[in-house]
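Some chains omitted; the rest stay in position.
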């Protein structure tokens, strides 16, 4: 019997299979946004087993287990590796129709070569086989996994105060298969809820930038100094995780200096003033991105740490986050237009989390293309809760209808796991299948060369050219000419 | 020629037909949320004809007739039963693609055994045939209809001040096919727009609970006394119909006592204070639900009584309601987290009306699963305007992608009509068809036993186990073990 994950998985038509096999399947990967650990990459970490690499910190799986009534001990607690794996194996058959079901089967198939579906019956055998490969084979270390997936570039996500030591180590490698770059993610600079936390962070920034921060302009300068250091380490992209962008009204606010002083003195600031300060700082950070030719990314719409019970017990990113219904249009417009009208708008990728905003984001991005760079303004890939077949198709449809998919820079893993690269394969299959279906319906001409160009562009070359990173040897022969 | 409603209606594949026939079709029904009249059930009402059972109070049909230019006299006015039926028969062919077209054909097919489609040409024949059966046959009384649909449980929707006399009568039946339980719906306690109306209701509560309500705590105690009585009558679920849940800011409000006093004294209260009082009362009601192990339900997003002309003429629930675009995330989070962090969150079902919020609701529910009960937090079934094929599929897709359908407690009728049980059949066909399509596309393994388990769980056993009601003999042999 054919295994569940087979060559034609998700590829319903001949055209789809042809596009996948001839164009998509073997392309290198430019993973321009993820949360992999630079430390583990620098150390070329060898995992102690499948539980470490697969279950630790995977809040997707944690949510599913909690929904199945699995006690927390087997999720984030002190149960053994086998106990946790077994609890997950019991959960997997219950995830039918959730992306976890596909991801699980795809990740066992590749890299582990396991065709059987995970369930209580197969758990022990799969646990042992995965552990054996993880503990013994060259392709199963952190960098080995990336190499075998032909990942030419990985961009981690880094705090401006990070020393970038791991990145320096990684940069010293000669002709690596996978080049690793930092991404500038200054969320901590923009989070004013707890003045103590913020001031502690500013203290670290002072050390990292080797300057004193007494005023708003000092802060901007210190950040700019670190921004330059990031640039020197190959960083070409920033990223922000925000609920929404500040509304137009706060940009004209004259309170920034006073608010900064209060905050720096450790005093709580009221919400309206905090937003005005955030707006001012976001604008200045965006100018830096523009000055250095970077891409700025905005991940908007997540409503984080909604479960205070989980947050108190386990911290952030543990499965207590969901979608918000924040107002989006006016803030996006004010922010982007404020830069565009000063000819200071960097290349930009806008990612939304609540799918009700797909069309809005797609059309908003289109307002600010200026003819300077093809695809300058990007409506970004589906992520987090939207990272499944329906979500990927919905993003692609919205972008198709309201923008140009031919300029789309494609998929990101946005993952903390070294096993998530099958999501690129997932995306490529879904994309080829969609185009095959288009041909079947007569919606696009069956011009295989044109479709192949589109597939290649979306899966690899657009991202390569948009960011302009030097690539690792995993993409040998496919550099920008 | 094959009739429009036939065995394979909506079942496009062999897999779909197999799942439906072997697993779904003959399952009993647990209708854990509807608006059937306990009085009619207790009296085992015999209907005077098809117009009474089918058209009276059916605001779905009323809206369609108004959209077709039918004068109000033939809708809610003093036209004869035949005249009203004939006006509806003229409207039916115009409802093509609206769920009314399917519902109409399905309800004539079962229980009436009529294959012909309703139209002006067939109206007289169908009117006479239906009336004949309704007036003469055992299976066509209120309880006969439920029995023949294998409805093992019906939960009506009841006011806390209701005497529950009908429920007591119903409970006295020996080994009934269909057990009937009340649902606690305290909307009247939470509606402060008209102080006179609210105080009149509190007066009834005082009588029902046999205590005086002079303070907010008195109110809570009186409600709790009734809550206990409902529990003794087999009630295991509450339900709230609200636009949205109160925003986080109002929970810390210290004004509740003062607001209560003003309201109790018959004075109008301003909107902000009303919401704070509502928040406080909702929280206390939720604690009662948790204490007694109930399921709390929230039907959110309806924008009611939008047409003041219709409201003035006919009252509520007459076809002048639509969807709102209320802010949802912050209120839901504040309410649920406020309970969860005190370990006082009851099993909960969240229903949304505006489909733009599907994904938000699905992810919000997932934040508060705690491993205690499988499927503790439910993203509820599509209802009202969403109760059609597209809406059912969209809810199921959102839940699949962002939660676990394997834990879904399934469909509700949410209807005022004894003829609406075909909506369970409708749901089951749509579900089996979806899974058949999944198999065709290779999205799920063709493991018929696993799929059959899923179908059985969603259509019957999950609801049975989640609520834990004793079942009527319509479900003989299928009690929870």
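Chains: A and B, in written order; residue numbering restarts at 1 for each.
Definition applied: a contact is a pair of C-beta atoms (placed from the backbone, for glycine too) under 8 Å apart; a residue touches a chain by one contact, two chains touch by 3 or more.
Since we're looking at a predicted model, the values are computed, not measured.
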>> Let me spell it out: one sequence, repeated, and 2 copies placed. What is the copy number of the whole complex?
In response: 3
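Just so we're on the same page, only the chains that are shown with their structure count from here on.
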>> On a C-alpha centroid basis, what's the spacing between subunit A and subunit B, in Å?
In response: 40
>> Give the list of subunit A residues in touch with subunit B in this complex.
In response: 4, 8-10, 12, 63-72, 75, 93-99, 101-102, 117, 303, 306-310, 312, 319-326, 354-356, 385-386, 388-391
> In their shared complex, at which residues does subunit B touch subunit A?
Replying inline: 327-330, 333, 337, 340-341, 356-357, 359-360, 363-364, 366-377, 397, 400-407, 438, 441-445, 450, 454
